[in-house]
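These notes concern the structure reproduced below.
Every protein chain of the complex appears in place save one, which is left out.
To keep things simple, chains are lettered A and B as they appear, and every chain counts its residues starting from 1.
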Amino acid sequence: NTTVICGIKAELANPTVEAPGKGYIVPNVDLPPLCSSRFRPGPPGEQAQAASQFIADVIESSEVIQAEDLCIERGKLCWVLYCDLMCLDYDGNVLDACVIALLAALKNTQLPEVTVNTETCTPVVNLEKRHGLNIHKHPVGASFCVFDDSILLVDPTAEEESLLTSQLTVVTDEAARLCAVHKPGGTSLSGEKLQECISRATVRQKEIQKLIDKVIHSVKTSQ
Amino acid sequence: MTSLISDEQILLFSGSMMEVCGSSKVTLREFGCEQSLLSRPDGSASFIQGETSVLAAAYGPAEVKVSKEIYDRATLEVLIQPKVGLPSVRERSREQYVRETCEASLLLSLHPRSSLTLILQVLHDDGSLLSCFLNAACMALMDAGLPMSCLFCGVTCAIDTDGQIITDPTAAQEKESRALMTFAIDSKERRVMMSSTKGSFSVPELQQCIAVSQKASEKIFQFYRDSVRRRYSKNL
């Protein structure tokens, strides 16, 4: 029953001095008290912060979008994509849901064309012309939970998460390359077990990519 | 058709593996450690890997705040202090890595309704910081005399653009690398307790890095053993 909603907001900004040719993506995962009674109102808790960092790492490692693509004019203007991920219902395995929601949202984002007026140095936004983002990779996560290092479960629910001894998230893209193997502590796993998880994850990736493609297609046809 | 693709993939894998084989950069930088160097904490240690150094201090078991009390085991808190500025989201996620690794190795159920605090202070960052955090944390917990089911150590591996594995990379090597992985290895069966990765890499590369880390961990555990032996050599 886990539900995650992802909104993408694009803004124009000045690129940083260190990376003049790059735009940036700012992901933020919000786990509001609405989604589960375990979260309290106030500043984001540790789990939400760790999830935000994880999503940021996935975006960077998998190169879903190349930061260079978000540049409009070198050193002057670039896009900033704010990816706000909000959990509406928490029933375990938010990380997978977040990655899928993010990917689907990115695939559906349309940016207007922006040109820089050379005389006044002001950006001109052409809302008529829109183009989708250039999605390079399709990373999809698969989470596993481990009970006493003998039992492995895929896609844990909230109840299972509260009982597990260790958690593992494997993110793969369509070329079966790994983007992240995230295991924050817990009981140990051998290389063989990890291999099992990775093969499951690659299958999962194909499944989800097919799903997203089909959904996006259906949205396009209906409009 | 499908089986044909998978055959090709396997061929590709073995090709890339040959390259990795000829690597000569698989060394650990010199490392050092000093235990009980602070007088106030219950246990403290500094761990140095090349230029990277981390200071760790452990308190506990002590009184716990009511809001954080867990009825059947001790509450472990990990705080990471960056050198400049205030802790950010990055530190938070590293705190999570270190905390969950420590939780798995500490026997927390021996001290129910109490609190353990582990504070990690960055002294200098020159690459492999997360693994240095883990090593310093383990030494500080040992120094505090907290009961643990096993020891753990951190190893960072980088894969550079040629596909070569570099263990214990410096900051410059980290920047140039294509992928970066940090593992925590336990001392009992040399299995992977924690893994954190950055960048994309293939399955055989991951398995190689794990195998290398397991080898490297033996050196670190030997070092743990030597330093503890040296430390207690006069007390007997």
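The rule is short, and it goes like this: a residue touches a chain if its C-beta (ideal position, glycine included) is under 8 Å from a C-beta of that chain, and two chains touch if they have at least 3 such contacts.
Basically, contacts and distances are computed from a predicted model.
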Undisplayed chain, where the name is taken from the UniProt record, one of "LSM2-LSM8 complex subunit LSM8", "LSM complex subunit LSM3", "Exosome complex component RRP45" or "Protein SDA1": "Exosome complex component RRP45"
Residue among B:Ala74, B:Met194 or B:Val212 touching the omitted chain: B:Val212
Chain B, residues in touch with the chain not shown (by the definition above): 2-3, 5-6, 10, 13-14, 17, 20-21, 23, 26-41, 44, 46, 48, 50-51, 53, 55, 57, 59, 62-63, 79, 81, 83-85, 115, 117, 119, 121, 123-124, 126, 167, 203-204, 207-208, 210-212, 215-216, 219, 223, 226-227, 230-231, 233-234
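By definition in this document, only the chains that are shown with their structure count from here on.
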Centroid spacing, where centroids are CA-atom means, of chain A and chain B in whole angstrom: 26
Parts of chain A lying in touch with chain B, wherever the complex brings them together: 46, 49-50, 52-54, 56-57, 60-63, 137, 165-166, 168, 173, 176-191, 194-195, 198
Parts of chain B lying in touch with chain A, wherever the complex brings them together: 9, 89-90, 92-93, 95-104, 179, 181, 184-186, 188-189, 191-203, 206-207, 210-211
